Structures are given as C-alpha cells and as structure tokens.
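One protein chain omitted, others in place.
Naming follows writing order (A and B), and every chain is counted from residue 1.
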Amino acid sequence: MNTQMKQVFSRPDSLKDVQTHFCPGCQHGTIHRLVAEAMDHFAIKDKTIGIASVGCSVFLYDYFDIDVIEAPHGRAPAVATGAKRVHPERVVFAYQGDGDLAAIGTSEIIHAANRGEQLTIIFVNNTTYGMTGGQMAPTTLPGQVTSTSPTGRDVASQGYPMKMAELIGSLDGCSYSARVAVDSPKHVIQAAKAMRKAFEVQINGAGFAFLEVLSTCPTNWGMSPLAANKRVGEEMIPYFPLGTYKDNSAV
Amino acid sequence: MNHDVFMAGFGGQGVLLMGNLLAYATLIEGNNASYFPAYGVEKRGGAATCTVVMADGAVGSPVVGEPEAALLLNPLSMEKYYTKVRSGGFVLINSSLVEDDGSSRADVDKLLIPANAMALEIGNARLVNMIALGAYVQYSKVVSFTALQQALKEVLPERNHRFLPMNHQALEAGAAFCREQLG
Partner (left out) sequence: MTKRLFVKGNEAVAMGALEAGCRYYFGYPITPQSDVPEYIARHLPALGGQFIQAESEIASINMLLGAAACGARAMTSSSSPGISLKQEGISYMAGSECPGLIVNVCRSGPGLGGIDASQADYFQAVKGGGHGGYHIIVLAPDSVQEMYDLAMLAFDLSDRYRIPAMLLADAVIGQMKEGLVAHKYVPPADLAEKTWALTEKCNSGKRKVVKSLRLGDGEMEAHNNNLHARYAEMAQREVRYEGLHLDDAELVLTAFGSCARIAKTALRLAREQGMKVGMLRPVTLFPFPAAPLREHCATARKVLCFELNNGQMVDDVRLALPDKEVAFYGRAPGAGSLPTPEEFLAQIRTHYEA
C-alpha cells in the first residue's frame, strides 16, 4: 500500500450511499452533492430538516442522510415555516423545482421570503417540468419548444420566463439571493461557495436565503447530456444572469 | 325558570351591551344564559339585534321564533318584530322614536317608554339601553338589580367606571317608569 496516496475526493457524508434515479446528464445529482457538501462543511446533517417538494426532487429522503418532511406541490416554504418555528435551533432547507416554486408555489415562496423566515431555499431552474414529462414551466425560455408549447413559448400569449432570484432579492425580508450554474468547473466552484453562504446565513440567524441553480433536463429537452450542458451557457445564462442579487447577511 | 327576550334597535343604541349585561347578570345569579347576536355585514349603523335565553336548567335554543319579551328601540324593529312576540308576552317600545303605540295587539303587555328623552334628562343620550333594560328587569324580575350592577362593573373597563353611577341612575329611572306605568 502506498502511504503517499491521499484521498482527495469522496461521497459527502450527508449523502447516502445509493444510486439516484436521475436521468443521465441531469444536474440534480451535482446540486444534491453541493447541498451535501455544505451540510458537511458546517457539520449540520444531524440537525438539518429537508423539505421535499413535488417533482424530480421529491426523493430527497432517499438521497440525503437527514430528517425530511414532504410538502404538497409548491407548499415547501410554508411547511418549512411551520417546522422552523417549532424547532428554531434546527437548520431547515427546502429544495424546489421551477414548476413547484415559480408557478404553483409563488405565493408561499414570496411570503416566506417577505416574513424573513430563517430558511434556506434551493431553487432548481431547468426551464421545464421534468417529472411530468417536459411541459412548459414559468421559466421556459421564449421560443422554447415543450410538450405544451409545441410551437415554442410565445411570450405574447404565454408570458415571460420568471426571474426568481431577482424577484425574491427585491423583497425586504430576504437576506440573501443569488443565481448560480453548474455547467463548468468554474461555475461549480462558485456554486459551492454560494451554497455554503445560503446555509451560513441561516446558521447565523441572518434571515432568509435563496439560491437559484440553473440546471439541465436532457431527457425533456431532447438533447444529449453534453448538448444540454452547453445550452445552459449559451441560452439560459444570457436570460438568467448569474450573480448575487442580494446580500444583507452581514447587516 | 325559562325566559327569553329579544332586543332590537340600530347600531349605536347599545342593544348588544344590553343583552350581554342581562346574560352575564343571569350567570352571576347562578343560572344559565345564552346571548346570541345577529349581526349585519355592516359593522356600524345597521340593525343590531340579539336574543338572551335564561334558564335554571339547560338553556336549549339560543334562537327564539316567538320571544316571550321584546325590547324594540327604533321604528324598524317595531315594524319587523312586534307581531312576532308571543301572545301573553311583553313588549317595551321606545316611544321617543317609535310612533306606533302598539294598539294593533291587545294580547301583549306594553310599556311605551320615552327612553331617549329620559336619557337626555339624566345627561347622556347613550343611556337609552340602560333605561330600557331597567324597565324590562323591573317588569320581568328575571334578575336582581344587584346582579345587573355587578355585571355592569365587570363588563365595563376600569377606566369607564366613573360612568357607573350614571348607568345605575338610568337603570333605576327605567325601573321607576315601569313601576309607575304598570304598577
């Protein structure tokens, strides 16, 4: 055995040793890993409560080694509010997709943010409804073809993509809001840092933290994993600019 | 004992306070009472009515179709509820505001009382409800005046206790008027 060898990469402790159900090229797995790394970083997995939402991310409890409450579609911020108010010393995060958070759950996310609930919200934006088979989402880009916008999203009749990180960041109750992507090593490193920040804000009692993560859905986009990853940089980031939209966490 | 009384007027006449006091005084004397307000969508100025049911046993229905007694403080109440009073019952009519003297019915005891005028005489127009309540309690003897006064003291916030003597005076004026008219 070579004693010079040092292990530099392993499964985060907060993730269970199981295979996920995610499709090839889907970035939920990467984002799960970033959440787990942040929990490892702060050594909080034993005190964390995850709120599972409806969509591809519902199986949170199969992948994270934490306590989980499953919420109805769009209601994760309300369920998280109830949990955090009962157990304020625990760390509560919700992990929601774009249909869940930006369509059916707009009321819950806006008001949880506006109340300044001590929560961390991970918002995965892949411009489509993944679990139900690729229908138009509130974040679907103009002209994007989905199963319910077969000729491409027509903004004149179907409205515009919702820019949630900007919207949530504009609320006085929100302490931290940012958008990241995981399509390149550089972006992943930035995303990991933002993820830690999103948890740190809550751990420090500094208020509501919102992190939007741009993601792929190769299956429903009808693309190879590589093409899908490329689309994030070429089409999504220009419409959904990366960056920090609010950071009052030090105030 | 089983008694019920229906009270009606317009918002601001203190109808609901009158019902509250009577029900609370009944409890103080160890009997049971329900106080049921009927409220309009509008909070002020609309019709205000309430029903008080008093019993030494279980109260039963807080809602009464043909009340044993009615205190009608304005013309609209007279128009709407006078005919509903049970035969052999009692009706108090605020003759300061109601022109109808109730002569259409001979099967009820009537007390026409100029409650607004009497209230002004005591010095406060808002005492109409206490005058009416005093007269009704004098007639019906459903509760004692001691219990009414205690209820009033407990219902009124401390800062308003300086109004207690004036309220007692109004209760007594109503009772005296009733004694004079009906013996």
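Quick note on the criterion: contacts are C-beta pairs under 8 Å (C-beta built on N, C-alpha and C of every residue); 3 or more make two chains touch, one makes a residue touch a chain.
From a predicted model like this one, the values you see are computed outputs, not experimental measurements.
S.K.: Decide which residue listed in A:Leu15, A:Ala36 or A:Ala83 touches the omitted chain of the complex.
M.R.: A:Ala83
S.K.: Identify the residues of chain A touching the omitted chain, counting contacts across the whole complex.
M.R.: Within chain A, the residues touching the omitted chain are 46-47, 49, 51-52, 58, 61, 65-72, 75, 78-87, 89-90, 107-108, 110-111, 115.
S.K.: Suppose we count only contacts with the excluded chain; which residues of chain B make the list?
M.R.: 20, 23-24, 27, 30, 32-39, 41, 58-66
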